[in-house]
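The other protein chains are all here in position, but one chain of the complex has been omitted.
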């Protein structure tokens, strides 16, 4: 991965999060405490604040910086989780040297594993992992099958969206919504939604860059 | 005066105050603190609570008891003022022995003087005195002229009402509304209104008893 | 109206019972007539008695105890207490050196305390607090209202009384503190007197009431809602101008006690923000804030809003402010 692409992705994500402000905000108001959008916005801004600084770094280093920056600015539940993702992703980029698709799949999976570990959670608990785990499984599968990136992207986007929707009918067992019991049913998880937006944004960026 | 009449009057005033709840309450909400009705209601109830006890007393004693009862239950600005009225009225009944009209005139005037003294106020300050003072002046005049009670009553009622209306365009210089400056203009004084209601009620009672 | 209430008529008694039972180590409750007094009667000191309408808690019940009041007489909500309460309380707490009433300057309070003063067998005197600068004194003859500065008067005089000073000295110090205090309040929302069941006044989402009274009485004027710094500057300037009008000279490096008082619904987070804004402004005017108090000390039921009180300190006031106090709502040094 290129640092330039990382910065472009950060800018695109910042934009996409802002565009979806009201949806993200109201989802967290419904079954959380209403700050998920603000937390993400703060995180995105802080990453763009260090744009210049990371633009001269390797992709691994840039990702690690982003992780640490998120860790010290986002707060809440999503802060340490997203930070863990980027730190682990960076670590995996450092430790492996595979072809682009397999490398992405491996690093993404490391990131998701870090979230699982930090959040002590898995699928079916009405969290961002209901998007992230299916995406990482699919990525692995497609990488094993040696699929073309352009073929992969629409499938990823589809699975991410399915993941979001799957949270609607779940009772939450992790995060703030877990306190709601049955009352959480019928509401989509805000973290799942924001992750899906971020994934879709990066997918579209890759498509447009091709 | 008869103790029996005093009790009847107390009952009638209690009724009249309740009937006028919303007007009295809203007047005090507009330029005061909204409790004038509650204060009066508490006072009336407490007087009726000692009905049996005072029914065996002389009129003077009954009025004194009523004054003390009001003093210890009404509170606010109106409590000590109304209490002073009844205590002074009782005192004047004890000290003088005139014909009914002159006696009433004298005692009423003593009561009003007590209010003036306690409240350090006079007419034109947007208080209950804008009803009470004109009424006492008229009473004196009519008593001097040896008017018939039945002739007096309509005139008293008229003057009391005029007194109430006169407060509408005043700036208050006493009581809570004094803090409002110009903002009090256009609002009738709640204490003036409630005194007028009480006076009218007693007037009507006398008429009906005849 | 949404309140924690069983029966509107019982609110006060139930609340007083709760207060007395939560603080039974400090206070005792008398119900007929109503007053709160120290559970351990003080001896050989001027007896300090205050009181006023309820709905301003912790004023005054929360200030009964060592170093402050000997007794407090709560009236019905927003209605002054009656003379029998003060008289009966005085009989319980007077200890030979007379009684000093601390009374907020409202017609009702003044008259009820006045009658108590006339009817009681003890030597007594009264401090009338009138720190609210929102009421222009010269124009309206009842004079300023007593508001949150009363807490400072009660604390400072309470300390002097505890040291055994006589009635005249206590009264003199109280009058001095009152003279050196200025306060002004701002309301963002109204409040609901439970027995009335509806808001005392209406206020829009883009308005504030500058100079509101602690009963939700209208104040100086309705103004547009704006940023905190600008509201606070208007408040602080109103107080300083008033000192000037009253010929109280403020010298550079004068020491100030800054009290930021919440009316109830304004969060502590915002009260500290107001404090920050006021303290910064006072600094630019070369006044030194050396003592402070931030919190809900003189409230107006559930009103959102806050008042600012400045008290110009001197050695005597500062010493008596700092001395130990042990009440339900103000405690230090003990």
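When the chains are written out, they are named A, B and C in that same order, and each has its own residue count from 1.
Assume a contact is a pair of C-beta atoms (placed from the backbone, for glycine too) under 8 Å apart; a residue touches a chain by one contact, two chains touch by 3 or more.
In this text the structure is predicted, and so the values were computed from the model without any measurement.
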{"item": "Among shown chains, those touching the left-out chain", "value": "A, C"}
{"item": "Option touching the unshown chain, where C:57, C:132 or C:217 are the choices", "value": "C:57"}
{"item": "Options A:35, A:60 or A:189, residue touching the unrepresented chain", "value": "A:35"}
{"item": "Of A:12, A:57 or A:71, the one touching the omitted chain in the full complex", "value": "A:71"}
{"item": "Which residue of C:19, C:35 or C:66 touches the chain not shown here", "value": "C:19"}
{"item": "Residues from chain A at the interface with the omitted partner, ascending", "value": "25, 29, 31-35, 38-39, 42, 71-81, 83, 118-119, 171-176, 178-181, 183"}
{"item": "Residues of chain C (touch criterion as defined above) contacting the omitted chain", "value": "2-7, 11-12, 14-19, 21-23, 54-55, 57-58, 62, 77, 188-189, 205, 208, 225, 227-229, 231-232, 258, 260, 264-277, 279, 289, 292, 294-296, 299, 301-302, 304, 306, 329, 331-334"}
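Operating definition for what follows: only the chains that are shown with their structure count from here on.
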{"item": "Chain-level touch network, classified as line, ring, star, complete or other", "value": "other"}
{"item": "Taking each chain's C-alpha mean as its centre, the one farthest from chain A", "value": "B"}
{"item": "Gap in Å, rounded to a whole number, between the CA centres of chain C and chain B", "value": "32"}
{"item": "Chain A and chain C, separation of their C-alpha mean positions in angstrom", "value": "55"}
{"item": "Multi-partner residues of chain A (each touching 2 or more other chains)", "value": "none"}
{"item": "Residues of chain C engaged with two or more neighbouring chains", "value": "none"}
